[in-house]
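FYI, not all chains are in this one, though none of them got moved.
We call the chains A and B, going by the order they appear; numbering starts again at 1 in every chain.
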Amino acid sequence: QQQQRYQNKCQIQNLKALEPQQRIESEAGITELWDQNEEELQCANVAVLRHRIQQKGLLVPAYTNVPELVYVVQGRGIHGIVLPGCVETFQSEQSQSQQSRPERRSQDQHQKVRQVREGDIIALPTGVSHWFYNNGQSQLVLVALIDVGNSANQLDRNFRKFFLAGSPQQEFQGSSQSRSRSQKERESRGGNIFSGFDEQLLAEAFNVNPELIRRIQRQETERGIIVRVQEDLQVLSPQRQEEEQEYQERERWGSRDNGLEETLCTLKLRHNINDPSRADVYNPRAGRVTSVNSLNLPILQHLQLAAEKGALYRNAILAPHWNLNAHSIVYITRGSGRIQIVSESGDAVFNDQVQEGQLVVVPQNFAVVKRASSQGLEWISFKTSGFAMTNQLVGRNSMFRGLPEDVIVNSFQVSREDARRLKYNRQELTVFSPGSTSQRE
Amino acid sequence: QQQQRYQNKCQIQNLKALEPQQRIESEAGITELWDQNEEELQCANVAVLRHRIQQKGLLVPAYTNVPELVYVVQGRGIHGIVLPGCVETFQSEQSQSQQSRPERRSQDQHQKVRQVREGDIIALPTGVSHWFYNNGQSQLVLVALIDVGNSANQLDRNFRKFFLAGSPQQEFQGSSQSRSRSQKERESRGGNIFSGFDEQLLAEAFNVNPELIRRIQRQETERGIIVRVQEDLQVLSPQRQEEEQEYQERERWGSRDNGLEETLCTLKLRHNINDPSRADVYNPRAGRVTSVNSLNLPILQHLQLAAEKGALYRNAILAPHWNLNAHSIVYITRGSGRIQIVSESGDAVFNDQVQEGQLVVVPQNFAVVKRASSQGLEWISFKTSGFAMTNQLVGRNSMFRGLPEDVIVNSFQVSREDARRLKYNRQELTVFSPGSTSQRE
């Protein structure tokens, strides 16, 4: 599975640490958008946004014309998607009839609902409608990578968010050109996708009264896309622990996917990558790195996306490296540090301090190094490939280790002793403990 | 298998029902071309044309730089393709020697020839030469979707048709720019691909007399690309029934494809989707829908194309829905009706009557509803994905069914009773019977 996202020209000579430029208020939360016209986001062909959902806030159902990868920066909540052709597997009837406990919502049945919490990556396939609800004790903060350049996008390079409910603000509604055109018209309308259909035709299709259709077409403008739930949201949802056991059991019994269409309904779409016990690389003196890709979350092969969670302790260094087959869009989740990025011309295109809440784009193949400040540094990197690979310049399993000594000696015109120093002086892998002021040897 | 077809900018705010703009006459038929510069065809990155082949008309061998999906709107005929590396499996010698029956064409052998009839979808891979012959009692009418944006196209966004014979009209010969350039030159030439080669060199390659090469290079201009066959065309061709039995048998014995290259020669390229007995969804009060995709015609996985045949009885409704992973290019084959299409901004970008012979483009992810007039409505939809998926807004297996009641209540600010009406009032699936004037409940 392949993708193609190139632009006519990418003048990447000065990258910046980016912060969101637009702030959109809804009834029960705020959505912040990074400016899609930034050169680096254009070149990487991605968009990024952040939702801050208040307690009892509901991000209404919507779908996007490209895949999204959502990272839960903070809080906990409930998340649902509706997959076409899948049955409603969460049913209240059976369990209630067994318990013969009368309940208000006894007849409901719906598709799978998942619990999400800080550190979760959630994969949202193209065109699949999804919603989030904050049932936790704090804000629920989500950062979403929207992969505009994904091969699943068959239209233009704009991301298009289709809201099925609520009253989406203009910022979500199409490209800037179209926005101006019918601005007035739309403001008076409401703007979810039902609003464009003929009231009578929808009433007939739904077999309901036209007044009800009018209600869903014209929502109160102040509500926006994150609405307040009066009582707590009642949905059927097993405890997370049960849910995960069930998944692991299925995995153990080896139900390998045999074609997307057969297993889409039961496919795992969530993976926690902040749990230290799942770290792929761990160095008690330096930090840890955890990846999610098509191997541990198979849907990512289809989405052509992956992610990496990193945590560097104070002053530690992430090995200088390059991404072979993906861009890396780095969102700082905690702390601060320094990032340097070098282009093919040997120029530093980025060399700056970064801190919580900022975004840095590392273009494919560009060399990059990260160093934590004394506060430490944590980040989530979204990668535009289902199996993103990096090559490290130094350390165990690095480029220098793979080169014969004589190639190092001659390529760099250094002595044999220096070649060995370059090759072996750093014995750690990926996450490096801070250097002492005196160099070895 | 993925594709990427996006444009720099798609201003889809006013879609139109499109009719062909160019009419090209040949000796034994007419070819009509839709205007490739229409915004919606540009955005969907497809071209569409229609051949009307008279009785005993032969559409001469040609190949295209992208895959095509052909639907037989009317009539019956014979169709052949020449696949590289496949042997000539239709041989007259053996059977005739057994029967010892003298015959004019006793020595011919050629690749597989297929019978086609109304309702057939025929898949034509990129660069594979093909021909059609009308051996029926009426016109043979073919509508072809030419998937310009397909990943198999490695050049620009023009579709290029390479005619191996006949005298192709200028309209088929390259992009508009190149057309003007050497217009005169080419008119005098003839223009099939042999005409560009050196006569002597071809004569040597074919090991024939240069006069014969000159004959095939310079065809009579009036013949065009659909030529009249004087006697009936004699080709070896089993009866359709035998042919299909043979295919089913091969299927039953489980010859699964193990790589395109091994089985391309025996791959099925035709599937009838107008046969009511094959309907995927059937509602005796509303109509039926039949799909062909990579599951029932595996070559479509390679072509990244699929199709859907729909028939709505009088006043019936096709469930409002969106296409998750494909554009849908809808050609009306019979009757008339109304189509509404809604964009991500909640605007109706199309809301019009449609009738037989018209074409409507439904962009990926845009919401759409169809309603038959009192005459009923039939269409063929070409989809730009090998496994096109839709999500319906209402009815069984719809988005509303998948949502928990409480999410509906809060997303739309409706009562619990109204949420249940939205969720359950329409019990049908995909094709909805016309509404009564009085709403239920």
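By definition in this document, contacts are C-beta pairs under 8 Å (C-beta built on N, C-alpha and C of every residue); 3 or more make two chains touch, one makes a residue touch a chain.
None of these values were measured; they are calculated from a predicted model.
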2 chains shown - copies of the sequence in the complete complex: 3
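Throughout what follows, only the chains that are shown with their structure count from here on.
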Distance from chain B to chain A - Cα centre to Cα centre, in angstrom: 37
Contacting residues of chain A [partner chain B, same complex]: 1-5, 58, 60-61, 63, 65, 80, 82-88, 90, 105, 107-108, 110-111, 113, 125-129, 131, 133, 151-158, 160-166, 168, 172-175, 177-179, 181-182, 185-186, 189-198, 201-209, 212, 215-216, 219-220, 223, 227, 229-230, 233-236, 260-261, 304
Touching residues on chain B, where the partner in the complex is chain A: 1-13, 43-45, 149, 295, 317, 319-320, 322-327, 338, 340, 342-349, 351, 363-365, 367, 369, 371, 384, 387, 389-395, 397, 399, 401-407, 410-414, 418, 420-422, 425-426, 432, 434-435, 439-441
